[in-house]
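Remarks on the structure that follows.
One protein chain omitted, others in place.
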Amino acid sequence: MSVDVTAEQKDASGGRLRDTKGSSRRHSPGKIGAYLLLSALALFALIPFSWLLLAAFDSDASISVKVPKAWTLGNFTNLFANEDGGRLMVNSLIYAGGATIILVVVTTLAGYALSRYDFPGRRALMLGILLTRAIPPTATIAPLYVIATDLGFLNTYHGVVLILAAIEAPLALWIMKGFFDTVPREIEEAAWVDGANRLQAAFRVVLPLAGPGVGAGALIAFIGAWNEFLIPLVLISDQDKIPISIGLFRAWVSYTQVDYNFLAALAIIYVIPAVVFYLFARRALQASLAGGLAGT
Amino acid sequence: MRRVDGWRDTLTVMAFLAPALILIGLFLVWPALWALYQSFTNKALTGLTAMNPSFVGIDNYTRLLADGDFFASLLRTVAFVFFSAIVGQTLFAFLIAYLMANRPGWKLRAVPVFAVIFVLPLAVPETVAALTWASMVNGTESGFINRIIGVLGAGPIQWLQDYAMETVTIVNIWRGLSFAMVLFIAALEGLPRDVLEAAMVDGASAWQQLRWVTIPILRPQILTFLMLTTITTFGIFGLVYFLTRGGPGNATEIVGIYIYKQAFQFFEIGYGSAAGVLLLAILLGLGTYYVRLMRDQV
Partner (left out) sequence: MASTSKRYLRRPALTLAVTLVVMAVTAACTADSGGDGGGPVELTLLDHQEPRVELLKKLLPQFEQDMKEQGKEISVKLLEGPAEDTQFTTKLTLDYNSGNAPDVASFGNSGAVDFATSGFLLDLTPMTEEWTDWDDHFYEQLRKELVQPDGKIYVVPREAQIVQLFYRKDVLQSDGISTAQPQSWDDLLDRMTQVTRESGEPSLLFPAGEAWGGGTFFEGFIHLMLGTDSSLYDAEESKWIVASPGLTDVLTYYEALTEAGVMPVDPLLNPEPWVPTKYEAFPKGDLVATTCGTWCWIFDWGPNGAAPIDGLFKKVSTWEFPTKSGEDTFVWGSSGWVWAISADTENPEEAWELVKWLASGDFMAQNAVAVGAASPRDDLRNVKPYSDYDFLIDAERQLPKARSFVSLPGTDKIVQAVGEATEQVITGRMSGEEAAEFLAERATELLGEDNVKTL
């Protein structure tokens, strides 16, 4: 296709057209170079995972990357049968799932309001919310700990769920609003004309169309909370309530013998939801984000 | 967009906004303010001041500003941000994306396939990213990187002992580079073709196209991304803490880890809050600039 375009330009203008790299030939040196670079980068991106994949199925895993002499699924069964794999997983699901449920409800409402209503201070509010994205847990962890203690949130499921939800909220809110913006008002107005009141129109008409956005926002929130490390590290002391991220850390800082079988298997379990999400949501994310690189 | 009109509308808006605003206000904004308050006390988790913290004015700040460790930590973090976020993730990512993106006169195959692979480093949680790299940079001769350089005849290097900060920077570049590339490719492919084609017709070279057409059009997006990754990188904790815990010594003690140590290893909550406030000041400064960039998006 590009070949034709260039050829036509050449003919049409009749002037000298400097040959842009590889345009007229399928595999020019430039392109081959680019493919090589891409492959090298892909290798760079993937290689660290090689250890993870090999060690998780190795009955005798160590810190070095090695091909297992004995392939086994034993690490995984051990993880759930003898170690706390099940418990860790359930905890992570409760924290991330709980936070997501709360966020979906909360940000859908707020996103809709911000998208559809204009009121004095709306812009300032939006910019303010955007600004809160610059507040990482790292900076506020000390007062957050004290606040959580005073509220009785320490070491509780509901406390941590709420805090996780709050951390993901600005981003989720921004995305939700963005998606609501993409639903044309005309559709809503058509529903009003048909006799629906504002709320009914909102729920029956707008929401389904913004559905993918809600889904994307929910997934982003879920993954953000699923991956969170510092908050559970500080706020949870009960070993029964720690999520996978902390479970990994505890296993890692073992003084004497690090159990790599356990670590690798746990890491794989931990990674799966995140990877699955990104693979599926990538398209959706890109579509909405590429336009303005908004809310990356 | 409809102007708020009458008490029913006002009530609706307030009801809809309230939960989100309460959540953000209570757990993001309030702690930031509380940090400020707490930084003026000597609250600690153990010892005598645990029971009776008292107001110490700006003592924590004078101590912080005189503390060589804090400045070293700050400097380290700035270097970390510069090399991994600015140079690594933004600059490199953009250049590479430019090489790969679809544009008039240039099309590569299989980019979507690569895109899937490139998303992985960012998709995995920080802890797992750190874990996988722990294996790579293992200091014995069976560490992956050491094996490679061993083939070239160089001795095993203790990456996390001798080159700790460099290693950590590379890990962060690895983490963000690929995804940034994917984003930039999407942005590049979203450019209006006719403008680019017009440039080509005018006889512009690839470099000239880049400099005078592509970059100016994409400037807002590039800046936005740059700001965002700078801000997030400043706040990194888990990735580095998992790998090195700030060590050896203080070699990789970036600001996030410095704050954590003050608050939860030395249990000096007041002092840790002060450091947090300073970090917030930097971040909010950057954040304000970011917000200004995004103005027209609102």
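So that you can tell them apart, the chains are marked A and B in the order they are listed, and the count of residues begins at 1 in each.
The rule we apply is simple: contacts are C-beta pairs under 8 Å (C-beta built on N, C-alpha and C of every residue); 3 or more make two chains touch, one makes a residue touch a chain.
These figures come from a predicted structure and were not determined experimentally.
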item: Residue of A:I187, A:V253 or A:I272 in touch with the missing chain, whole complex considered; value: A:V253
item: Hidden partner interface residues of subunit B, rising order; value: 45-48, 50-51, 63, 161, 247-249, 264-267
item: Positions on subunit A contacted by the hidden chain, ascending; value: 94, 98, 101-102, 104-105, 108, 149, 154-158, 161, 203-204, 207-208, 211-212, 214-215, 218, 234, 237-239, 241, 250, 253-257
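Following the convention adopted for this analysis, only the chains that are shown with their structure count from here on.
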item: Whole-Å separation of chain centres (CA-atom averages), subunit A against subunit B; value: 15
item: In the complex, subunit A residues that touch subunit B; value: 1-2, 5-6, 9, 13, 15-18, 20-23, 31, 34-35, 37-38, 41-42, 44-52, 55, 63-66, 102, 105-107, 109-110, 112-119, 123, 126-127, 129-147, 162-163, 165-167, 169-170, 173, 185, 198-199, 223, 226-227, 229-230, 234, 245, 248-249, 252-253, 263, 267, 270-271, 274-275, 277-279, 282, 286, 289-294, 296
item: Residue ranges of subunit B touching subunit A (in the complex, touch as defined); value: 1-4, 9-10, 12-13, 15-17, 19-21, 23-24, 26-32, 34-35, 37-38, 43, 96, 99-100, 104-108, 111, 114-129, 131-136, 138, 140, 142-144, 174, 177-178, 181-183, 186-187, 189-190, 197, 200-201, 203-206, 220-221, 224-225, 228, 231-232, 234-238, 241-242, 245, 255-256, 259-260, 262-264, 269, 272-273, 276-277, 279-280, 283-284, 286-288, 290-291, 294-295, 297-298
